[in-house]
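Every protein chain but one is kept in place in this view of the complex.
For subunit A:
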Amino acid sequence: MSEAPQDGDGGQCCTVRGLVKTYRGARGTDGVRANDGIDLDVRRGEIFGLLGPNGAGKSTLVRQLTGLLRPDRGSVHLFGHDVVAHPEYAARLLAYLGQESSALDELTVALAAETTGRLRGLSRSGARAEAAEVITELGLEGIAARPLAKLSGGQRRLACFAAALVGERPLLVLDEPTTGMDPVARRAVWSAVDRRRAERGTTVLLVTHNVIEAETVLDRVAVIDEGRVIACDTPGGLKALVDGDVRLDLVWRDEAPIGVPAVAELADRAERTGRRWTVRTTPEQARELVAAVTSGPALAALDDFTLATPSLEDAYLKLGGRHQGLAR
């Protein structure tokens, strides 16, 4: 990935202050506060991520940034334009790739891209030319004449991404763009993003709950939990919070050998997912644990183990993220 312009170099792309959104509850119940005072600064030309589990408030935040939802309180400025006062401005500043494709499903890939370009204000010939360019860039020529509904999930997602790129915008808001994509398609997406950033200074706001992707492509990331930003830094900066700790994953063949003292002690501390136990600890203690489980009766019960340096997920948990559910 190319370097993002530094602060002041290209100015702010997106400034959010004190954003609050509460969904009304059913009769007699309290509402759900989906965003609870969010502050955010996205610099121009950076790939900025919103990371958090399902239900953390990411989509609510994005719907307010894209003018789809009105906040109860707070301000949103995109390139200096007030999007709360003028939600219709958002469509003239950003391209949005949502999670749903039902508006485009029965169109062919080429027509979906062309029509979206025309609705972004391009002329018929301009939209057609730009759609053809984007389709070539993303390697979609082979399926350009097929309706989206007949494509696999990953191909459909890539076709929707193509539609988002036709009719250039300085900000791309992508809600889990690579869900269901194979590695080739993922690469096509990130090269297209990188090219736009290098050539035109395009800013990307990426919603994800995939930590691997977040670590690889993002310049900075805001970690969202229960409607609040609990941290905002580079992926490296966030991981530095848990520097020194390591993660040990143990997968048992069947039942865990609770008779082994080290395993019994782990039983209370480990986070258990089926037969997988995960524990975060110091390297010294991890070494002792590995020694204990790779000998005697514990080894007989052990199917697999991994010892890894901390990931963004570990940083998220360390920060006090209460929900599980980030994808690895």
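The rule is simple: contacts are C-beta pairs under 8 Å (C-beta built on N, C-alpha and C of every residue); 3 or more make two chains touch, one makes a residue touch a chain; residues count from 1.
Here is the rule we go by: contacts and distances are computed from a predicted model.
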Match the chain absent from this complex view to the correct UniProt protein name in "Diol/glycerol dehydratase large subunit domain-containing protein", "Threonine dehydrogenase-like Zn-dependent dehydrogenase", "ABC-2 type transport system permease protein" or "Methyltransferase family protein". "ABC-2 type transport system permease protein"
Among the options A:G49, A:G98, A:P177 or A:P257, which residue touches the chain absent from this view? A:G98
Which residue of A:L107, A:A192, A:V229 or A:L266 touches the chain not shown here: A:L107
Filtering A:G25, A:G121, A:G139 or A:G180 for touch with the omitted chain leaves A:G121
Interface residues of subunit A toward the undisplayed chain are 10-13, 15, 17, 44, 66-68, 70, 77-82, 87-96, 98-104, 106-108, 111-112, 115-116, 118-121, 123-124, 127, 147, 149, 167, 169-170
